[in-house]
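Note that one protein chain of the assembly has been removed; the remaining protein chains are unaltered in position.
Entry: subunit A
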Amino acid sequence: MSRIKSSFDRLNAQGRKALIPFITAGDPDAALTVPLMHALVEAGADIIELGVPFSDPMADGPTIQRASERALAKGMSLRKVFELVVTFRATNQETPIVLMGYANPIEAMGAEVFAAAASKSGVDGVLVVDYPPEESAEFSVAMKQHGLDPIFLLAPTSTEERIAGAAKLASGYVYYVSLKGVTGSAALDVGAVAARLPAIREKTGLPVGVGFGIRDAETAGRIAAIADAVVVGSRIIEEIEKSTPETACANVKALVSSIRRGMDAAA
């Protein structure tokens, strides 16, 4: 059984929801990524989404763009992301890691080589923003053959037919993008999210994560009440930006802990 599935099964048994923080690998420096990942786990993260930086992050707002630029300026690459995962796995074999990024670094490596290396290094799932279901049937098969969960985005604009198409290829969880826009946008309408979730649940038994625009414990709590997982990204990147390398782990831990408390209080 995949680490992602067993995490959700365990949380389900406990009546808790998954907290999935996102950080960009190599931001602000490769040396800080693994300590930040451990800090996220200590703060109550159930799954970590690790961003693979790309030169042209079309679906991301300014915050994650800046994180990608900082990471690339310091020489981060897909190969180095695998090395970071290996280092993290030396002391943590439980927390699932999902790589999130764009198609081209994977295309440059080759899907098969990528899947083998990701699996070997201890990655559990892969979310490629610009691989929609119609372009990723073969990719999904390669992922699954290597024991990786292909994770797909669903949007407020997704039709029922498209939800079904994604559900057919996906495993692990599906990620509902809670608003039209890029990452880090403002104002999330919890009511609108709640109204869309039944249509998704009708097409898939997979857990549904919700992200984009979740910035505080209160919103995280309200999303936790209706979804299976809460994804928080840009807000954490902002915290890293505000911190020094010495204070980043403690500050991120405090932020993510407060989000965790918000979710647990709502459950």
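FYI, a residue touches a chain if its C-beta (ideal position, glycine included) is under 8 Å from a C-beta of that chain, and two chains touch if they have at least 3 such contacts; residues count from 1.
Here is the rule we use: contacts and distances are computed from a predicted model.
For the chain that is left out, the UniProt protein name among "ABC transporter ATP-binding protein", "Tryptophan synthase beta chain", "Biotin-dependent carboxylase-like protein" or "Carbamoyltransferase" is "Tryptophan synthase beta chain".
The chain that is not drawn here is touched, among residues A:Glu94, A:Glu107 or A:Asp216, by A:Glu107. Residue in contact with the omitted chain (choice from A:Pro57, A:Pro96 or A:Pro150): A:Pro57. Checked against the full complex, the candidates A:Val85, A:Leu154, A:Ile200 or A:Ala229 give a single residue touching the omitted chain, namely A:Leu154. Even with one chain removed from view, subunit A keeps its contact list with that chain: residues 54-59, 61-62, 65, 69, 72, 77-79, 102-109, 129-132, 134-135, 152-159, 162, 166, 177, 180-182, 185.
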